[in-house]
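Take a look at the following structure, please.
Only one protein chain is missing from this complex, and each of the others stays in its spot.
Which chain is which? They are A and B, in the order written, and residues in each are numbered from 1.
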Amino acid sequence: MSRYLARRLLTAVPTLLAISMVIFAVLDLAPGDPTGALPETIRPEVRQMIREAMGLDKPMHIKYLLWLRQFFWNEPIGLLEGALGIEIGDSESRLRITSWGSRGTPVFDLIAQRVPQTLWVVGLAYLISVLIAVPVGVISAVRQYSVFDQLGTLFSLIGYSVPTFFTGLLLIIVFSVNLNWLPSIYDTNLEVRDWRSLVAQLRQMAMPVAVLAFFQTAALVRFTRSSMLDNLTQDYVRTVKAKGFRERYVVIRHILRNSLIPVITLVALGVPTIFSGAIITEQIFRVNGLGALLISSIQVNDIPMIQTVTFIFAVLIVIFNLIADIIYGVLDPRIRYA
Amino acid sequence: MSDMKKLTRATLRMPVVVLLLATMVALLAACAAPAETDTAAPVEPEVKELTILYWQAASLPGPFLSGGTKDQDAGAVTLEPLASVDPDGVLVPRLAAAIPTIENGGVSEDGLTITWTLQEGLLWSDGTSMTADDAVFTWEYCTHPETGCASVDTYDGVVSVEAPDDTTVVVTFDKFTPYPYTAFVTAQSPIISRAQFGECVGAAAQACSEQNLAPLGTGAYRLTDFKVNDVATYERNPHYRGEPAYFDRVIFKGGGDAASAARAVLETGEADYAWNLQVEPQILAEMEAKGQGEIIVAFDSLVERLLVNQTNPDEGLGDDRSEYLDGTNPHPFLVGTPVAQAMSMAIDRSVIAENLYGFAGQPVCNVIPGPKHYVSTANDGCLVQDIDGANALLDEAGIVDTDGDGIREYNGMPLSVRYQTSTNSVRQKTQAVIKQWWAEIGIETELLNHDASVFFGGDPNSPDTYQKFYTDIQMYTTGPSIDPQIHLSQWQCQYIPERANSWAGGNIFRGCDPEYDELFQLLVETPVGPERERLVKTLNDMNVQSGMQIPLVYRGRVAARTNSLQGVWINGWDTELWNVGDWAREE
Partner (left out) sequence: MTATADAPAAGVLGQRAPRTLWGDVYRRFIRHKLAVTGLVIQVLLILGILVGPIIYPEDAEYIDILRADARPSLEFPMGTDDLGRDTLARNMEGGRISLAVGVVAMAVAIILGTLVGLLSGYFRSLDNPLMRFTDMMLALPSLPLLMVIIMLFRDKMRNLLGPELGIFVLVVYVIGALGWMPTARIVRGTVLSIKEKEFIEAAVSIGVRQHMILWRHVLPNILSPIIVSATLGVASAILIESALSFLGLGFPPDVPTWGRLLFENKDFITYNPALIIFPGLFISLTILSINFMGDGLRDALDPRLRL
């Protein structure tokens, strides 16, 4: 296992480099550029000048190498300097990765500004949906075709087939417009300092979290349920039951454990997407999360920003898929990796 | 239910889930922690707060590096120009003591210089003094080619800006300039501080993130915090020259969509002002009927228009597609025929204006729709839809349906057009309506829409940009500033975009009329007055009547304000926030 781990970690480096190159190529190939977002009245010559000032006209490999150096050399050193309070070399002339959309603003500052909201809203929603989905899926399977199962199926499938822009709008109309209970605009200046501000924070999080959780629960419930059903009829279940163990013990100790592989896969796929944010939900409630950042940079073709956010996303994907593979081995010791 | 509770507890025992939960909780805690130790001033309940909603979030406070209206407006709360233009199109002094004119000697007789005098004792929002030298610096900063300044065209024709003393700014032009109020006028051309931005000229502009995000201003409010693409926070500027502003704090929140911004002002009352409400008119009217606020509109000079390709966009031509080639590549049926005229006649502009634009649109027959004294009345016949007339016109010209498929042919070529625009629900509906009208006069239409970032992006590799214009018809909005000269200049022969000039140039429809060019040269030399007005109208008429552009809708700006907010005077010629310092809440 440890040799497998070491090999996976070693191959991760060239994999990620290749991924970063492909991402960059795709971004560079994609049509559109940062000046597309300017008002329609701005003249073509002015647009060209702005393009040149951003360094858009340089060949792709130069832009890529510049980004690589900034990401793997300049940024970590800057971080080190900040942490230790020292100065390494000529820190004035060491360029950080800066955004094109908000010209000159360091990309990492913007990401850091947005991580808290993303984790609060998207992370919490994900946590809630996992906490709801697994038990619901288990009960639905154990009591297959019971009323609980039917209702669970109905709700989870409606959650999946109704897009978040619709549920979000519906919640706003009910809870903000008609009942006036919850705010429809997320206040990012709010700092949680005392009881009152915590309540305010919870109130403004309620709707976006609910919308996201409603949507995400569906897939998890369905997979948990189907995987449980596959295992419920296995012979070992009959054997354990025949030994006289109580059903609850059997379900949790044996069936759930064996049914978790698709669920773990799905959760491992989902955790990195917390980082990439929830684009539509964030937009509806004006949460300045990473999803909103990513989509606004895509709209203005802010390549340094998209590249950096996407690359961090790629790193998380690789890491969490590795974690999933390790968990497979724990759940089912027969799975061995050479 | 108790079953479920126990199961949840049981699930928690699973090592994997515990691991995941622990990671998430740790992450959440890590993020919550710094917020708790923050020592910002506590929120006072009685703070007088103004909340402005822009559904596009500002990426920088100021127009120079990022040119979008949202950025310009976020800057305009604190940055000021020498003069603003009020909603009636009248110049209003801001930092200047008065508006220079020929009569008061501020503008030279030869039209080459304009001399502005600043008010005495102006201070930046950090308390340092603001002088004429800051204006000189702003000009140097914005016109430096490596700055990439989006407002550079406000300095067109300016050869120098000088500060003979602390309160005098002299702007010199390269030639007779009939309308000299471009540099340092309106929110597009505000003044920034040399002391703050001195090191940020040229390529260094990109590296000055600290300054870019916190510019000093002279306005009634000053910036305290700017979260990129999210929210800007301002407080009352203690160094403001005039009466202290009413509000303690201004929140400029961005993001979301137009309909929800309107809802926040008109239905939930969470915001006081919402900008650019491109929402279906019925929906806006329904929200307004709740009685919490009102919709306000201002018209300047934006016209949603169809551009008629004067060159042949046929895909088979390869690199010669939509190339002018000195007039040797004309469109097979849109040039030299009455087809474009018939297309214009078939359109019912009032239906588009009333049903799709509602508050924000009026039917229009001119490409120069304002200010009023420049508006021609020669084309007003287009306001009435005339399908029969259009059919008759085509029949007379011998352009008839020869093969019975319902589509007319010209020289054996079916009148089938491709019609592109950017993605935007109002534009797609306009496309659908026009397609139907054109079908009624025997013209077949294929609709295309492209994402705005591609369509307006100008990527030379993309075939879908408005500059390349690889279709027969395209639609978007543009319009002149308060003086139409720069806008009209774009339609001269020399500005036709082509492969050779990387598609730079504003003559997007690729029409060339030597007579137009001659007349335009006359305009450049004509001072403001009735003669200039006549020339502008003639140029407008030539363009419209030749069928190069088909104007559709005169587009206004639509905003919503809450009932208690006083002092709002929505402006089409300058930023909507031009007088934000005068806004107050009715007590």
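Going forward, a contact is a pair of C-beta atoms (placed from the backbone, for glycine too) under 8 Å apart; a residue touches a chain by one contact, two chains touch by 3 or more.
Computed from a predicted model, the values in this text were never measured in an experiment.
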{"item": "Among shown chains, those touching the left-out chain", "value": "A, B"}
{"item": "Touch with the omitted chain, as defined above, among B:104, B:160 or B:423", "value": "B:423"}
{"item": "Residue among A:185, A:205, A:218 or A:323 touching the omitted chain", "value": "A:218"}
{"item": "Contact with the hidden chain (one of B:154, B:462 or B:507)", "value": "B:462"}
{"item": "Residues of chain B in contact with the chain not shown", "value": "259, 279-280, 282-283, 286, 315, 351, 355, 423, 425, 428-429, 431-433, 435-436, 446-451, 454, 461-464"}
{"item": "Residues in chain A touching the chain absent from view", "value": "11, 15, 18-19, 22-23, 26-27, 29-32, 145, 153-154, 157-158, 160-163, 165-166, 169-170, 173, 218-219, 222-223, 226-227, 229-230, 233-236, 261-262, 264-266, 268-269, 272, 294-295, 298, 306, 310-311, 313-314, 317-318, 321, 324, 328, 332, 334-336, 338"}
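Methods note: only the chains that are shown with their structure count from here on.
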{"item": "Interfacial residue positions of chain A with respect to chain B in the complex", "value": "29, 31-33, 35-54, 95, 98-99, 101-106, 109-110, 113, 115-116, 119-120, 123-124, 126-127, 130-131, 134-136, 138-139, 169, 172, 176-177, 180, 183-185, 188-189, 191-193, 197, 248, 252, 256-257, 260, 264, 267, 271, 283-286, 288, 292-293, 296, 298-301, 327, 330-331"}
{"item": "For the chain B and chain A complex, residues of the former touching the latter", "value": "3-4, 6-8, 10-11, 13-17, 20-21, 24, 27-28, 31-32, 35-36, 38, 40, 42-43, 53, 57, 59-60, 65-69, 145-150, 152-153, 203, 205-209, 212-213, 225, 227-231, 233, 251, 253-257, 260, 263-264, 267-268, 270-271, 302, 451-459, 461-462, 464-465, 467, 476-479, 490, 497, 502-506"}
